[in-house]
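Apart from one protein chain that is not included, each protein chain of the complex appears where it belongs.
Showing subunit A:
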């Protein structure tokens, strides 16, 4: 996908308050998240209370009262010491469990939103990188809860409790402490957020450039070497890397300054509160034990704020993810089912009549198909040839109701396809699309998804016709062999044949095969094509390809004219044979 469409996609949807929208999706899990936040707050409180109680114990002991009057404090110190670690452990476990549940639910929600958009609704389905980013974006929900919200909740609880306690002990000390805690806990993170957001944009651009430059250095290495351009590409990558480093060094200033300011405020609070307490003590309005407790409270209450500057920085990344997700959830599906769909029969070999079909990918875009007509007679194998860019894949997408057609008609068994549901259309017309995916699972599972009720005999037959049976049977795990992420463990030819076997197993009334030999070397391509034509004898089949060898067995060969040329009434459907 070109950078222009990418820019356009992000420009049209400026979502308001994306983080809040993301949160709204996660809120149904509050029952799980609340105990985690409470445990986090509890563990931070325990750590502050431990120091405060110990200070009380020591000061009280210095007054040399009877042992009984400090025994409760002794027990409390020991209990808090034990409780702090346990609470922290509980907080981390509950937090992760709750967050993972929330993310699991959110994944399902995103998946449901993606279903009507695949593959034509969003650009992500055309690029592996964008797809990976989309999945990473969903996981950003985890960061939002675990690294931003829960620490913020804990910090809020500790600061409120500390301020309240201090106010009870000495109102003016409570006021000072509360004020400084608010500056450290609210103002500083807000500043970090604003500064990081600005730096983040520049860094993102530099990172994107490094990614592109690296891709050029690796995938384009041979071209660069042969054209003496390796040094230039190398300099470009080095430049981007140096820019990233410079921006990161700048960013380092933001976070470390934030931590330093929090520490300064902590110093100010400790000295200030102690000073106020000493004055009150000297005036006789504050007991000695309260004096030390106040000083310690001022010192330790800032510790819960330590993760906040980091959380603010993380929130910047989370917002970007949340914005992209909100865009995604707002994207309207390209094809909407009619309110009262007509039924579509699936029996027997059906024919398809396409007349004057016009398709645009975007409402304001150019016509991708401009008045195309094609007849697929029942039980015949039609090969569709066409120059690159002539819209062959668009035609298949229109037949499968992945893209809408704005004019013309597609009639299947006498029904207009537009009047039926997309699911029904794909029950009748399906097969091998150009973006067909090999799942990271067994060969059997990859095949059987096309027809869950298929028997072993059906599987064998489909695989035999795709000429893959011998290979599968030669594997140590045979049908249960795991094929790697998008078929990475398969050769190009094996992958194509596996996809073909899956399409044959589906055995739809109208079988479509989009560029089944793309990416194969010419000899393999010819072999695969002639195998396909053998395997589809007697089925209504539309085979789209740009190869011309291996097509001898086709019933008809039709050429699709280039888009934008004169709208042709009906393309010559003669027996145009090659060699």
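By definition in this document, a contact is a pair of C-beta atoms (placed from the backbone, for glycine too) under 8 Å apart; a residue touches a chain by one contact, two chains touch by 3 or more; residues count from 1.
Methods note: contacts and distances are computed from a predicted model.
Asker: Of the options "Multicopper oxidase CueO", "Mannitol-specific phosphotransferase enzyme IIA component", "Cobalt transport protein" or "Thiol reductant ABC exporter subunit CydD", which is the UniProt protein name for the chain that has been left out of view?
Answerer: Of "Multicopper oxidase CueO", "Mannitol-specific phosphotransferase enzyme IIA component", "Cobalt transport protein" or "Thiol reductant ABC exporter subunit CydD", the absent chain's UniProt record names it "Thiol reductant ABC exporter subunit CydD".
Asker: Quick one: say which of A:259, A:442 or A:530 touches the chain that got left out.
Answerer: Reading the full complex, the residue touching the unseen chain is A:259.
Asker: Would you mind spotting which of A:224, A:318, A:395 or A:443 touches the chain that isn't drawn?
Answerer: Here the residue in touch with the unshown chain is A:224.
Asker: Using the document's definition of touch, tell me which of A:450, A:528 or A:558 contacts the absent chain.
Answerer: Considering all chains, including the one not shown, the answer is A:450.
Asker: One chain is left out of this view; which of A:174, A:189 or A:431 touches it in the full complex?
Answerer: With A:174, A:189 or A:431 as choices, the missing chain is touched by A:431.
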